[in-house]
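Every protein chain but one is kept in place in this view of the complex.
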Amino acid sequence: MPYDVLMPQLGMAQDSAVIVSWLKAPGDAVVADDPLIEVETDKATMEIPAGRDGFLTQIRAAVGVEVPVGDVIAIISESADDFVTMPAAGEAHATPAMLSEPASNTSVSAKTATAAWQPPVQNDTSTASVTVSAKPVRPAKKMGVAERVLASPKARLAVADRGLDLNALVRQGAEQPIHFCDLDQFSTSSGSGLSVLSAQAEGETFAGLLTQQADPIATRRRVLSAFACGALRMAAGWSDRPIMVESSNLGDIREYLKNPDLTGVSAGRATGDVDLFEVDLTLFDLTETRLKEYRPAMGHMIQVSVATDTHGGFSLCLSFCSDVLSVTVAADFLNNFAMRIEDPIRHIL
Amino acid sequence: MRNITLSKAVNEALAEEMRLDSTVILMGEDVAEAGTPFKVTSGLVEEFGTTRVIDTPISEPGFTGLAVGAAMTGLRPVVDIMFGDFLFLIMDQLCNQAAKTHYMSGGKLTVPMVVRTNMGATRRSAAQHSQSLHALVAHIPGIKVAMPSSAYEAKGLMKTAIRDNNPVIIFEDKLMYQDKAPVPEQEYLIPFGAAHILREGSDITLVATSSMVQVAQAAALHLAEQGVSAEVIDPRTIAPLDEETILTSVKKTSRAIVIDEGHQSYGVTAEIAARIAEKAFYHLDAPVQRLGAMDVPIPFSPALEDLTVPTPDDVVARALMAMRGELFHAL
Partner (left out) sequence: MAKPAQKNSDAYLHMYRQMVKIRVFEDSANELYLTAKMPGLTHMYSGQEAVAVGICEALETRDKITSTHRGHGHCVAKGANFKQMFCELLGKDEGYCHGKGGSMHIADQANGNLGANAIVGGSAGIATGAALTAKTLGTGDVAVCFFGDGALGQGLLYECMNMAALWDLPVIYACENNLYGEYTHVSEMAAGALMDRASAFGIEGHEVDGQDVLAVNDLSQQLVARARNGEGPFFMLLNTYRYHGHHVGDINRAYYRSKEEETFWKETRDPITNFGDWLVTEKLASFDELQALHAEIKTEAKAAVNYALSAAYPAVEDVTKHVFVETV
């Protein structure tokens, strides 16, 4: 029976070797202990014995070729008649295994690379596999060290649980790092630390305009968004700056409008398309409800709620951080927003 | 209940187990007539004879190796390593042989042996007779590591160790051999991997091993005077470690200091602190602190040596800083 001479493993961390020279020619008689071939690894050049008595009948790897450990490099047969001519040099490495990726010359440790030896796939390896959640990881909003409020993990968790804002605590005078016990001292005494302004506006003209619309409720919300955006742009002096408005009814409706004061009152985008961190202004449209105002407990954004009173007028309530908006700008903004509602035609045009 | 010394408690544990089980033998340097330099084994050779209480040559690796082979073949040897510092001499037999035999043999061979040795500085014994090297062995899978904090603990843990079918190493603090504590006359065992809460508290958890339990207890008294309620936990064994008890406590108090007499770097304090940080992170209201021996060889001069080990004052100072939120090195 013919015997396959395989590329031997010559070192502990070696997965291939280069053929340096054949010491026997096809057709030669060989003895098991006779050197058959000279190979070179990263460490040394060495002679490999034939391993069997017989005749070298086939050479399967040419000089200079790097052959993976375990691949057949020659065949020794009992009879010289099984002699097969050596393939041309270019075809020498034409066995499937030898066509695979050439081994890298750089040595790689077994811990970082796929080892030469691998166990066959087990019937069940599920317990060892790592389950990776399909849920995308949302990149955290980047903040400089200076901006980050220092707080213990326990304090931070409690702040989130109670819907508070660490920044607000700092504005209220909490010393950093904030510890758990600091929360009671500040959060109960003066609310969230957001400033609040409220205003009233007549609604007769606005209501009259809306009756001509196909979808008066949605139109009202979008026009209010446009008015708020325009008022903010004017008050804050953001003439060149894009402004993203989030509008919500605190229920099933939430949409995003970019520069609605400049682009008209077409429908906004749905939640999934928008990076929430882009939002500059949130408008809570309470006009279809009996709710009067909404003051969120936290948030870095400018947040304004709009409600209608029993006489058809509008109640506006603005919550804002004083480090985002000065009181002067906030007052200007809310006042201008109210004026636009009272005199809509001038502003739509 | 009677009060006996830690030395006497260990002696009783050995004698009781040797009476119960004729395969238990004791071997080491000067364990027979001399009864060890700390007189822990005095009287045992008179009762059990030189076949079971064996004075060995000064060949720590050799007789530890003998104990491994004896344990594999039917004896339950207790090996006395006179000073914990000599652990470095027996590392191959302990860590390459004893600890790995059960695993390497796929569960066929077992090594039920106990190494009893000591630890602890401030005995003016200098750098080669003062080390606390338990972290070195606790790092190696396959060995259990017990650290008694009193006479009561020493007896109960020793008896459990002798009955355990795994290699166990017990570190006794050599400064505590003459410390007395109440120890019951009747037999008892202390299970491994079950921490002991010595004092309940609500403000800060002090996890302490061996003689550092006394340090933590003293600190807790001082803290109580200042209105701080400290909980003191003795893990008793660091391998296995009763993580559950420690984490439950820290989740309650939200602050922790870990105190151990091994060198602070890469040590037991670091391991326990890391587990708290990993598994109780969102409950922490202050950075977890480590108090270990200074990272210096133990100096001889009393003026220097006393600086190297944690004291109750150190613990109090750190605890108060944690309470006041003053640990600004963590910012």
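Letters A and B name the chains as they come in the text, with residue numbers starting at 1 for each one.
The definition used in the following text is that contacts are C-beta pairs under 8 Å (C-beta built on N, C-alpha and C of every residue); 3 or more make two chains touch, one makes a residue touch a chain.
It should be emphasised that the depicted structure is a prediction, and the values quoted were computed from it without experimental measurement.
Only one residue from B:11, B:64 or B:132 touches the chain missing from this view: B:64.
Note that of B:7, B:41 or B:93, the residue touching the chain absent from this view is B:93.
Only one residue from B:8, B:116, B:144 or B:263 touches the chain missing from this view: B:144. Against the chain not displayed here, subunit B makes contact via residues 23, 25, 51-52, 54, 56-57, 59, 61-75, 77, 92-93, 96-97, 101-110, 112, 141-142, 144, 163-166.
One chain of the complex is left out; on subunit A, the residues touching it are 6, 8-12, 14, 44, 46-49, 51, 69-70, 116-117, 119, 122, 125, 127-128.
Note that in this section only the chains that are shown with their structure count from here on.
Computed from the mean C-alpha positions, the centre of subunit A lies at a distance of 47 Å from the centre of subunit B.
The touching residues of subunit B, when paired with subunit A in their complex, are 254, 281-286, 325, 331.
Touching subunit B in their complex are the following residues of subunit A: 150, 152-157, 177, 179-181.
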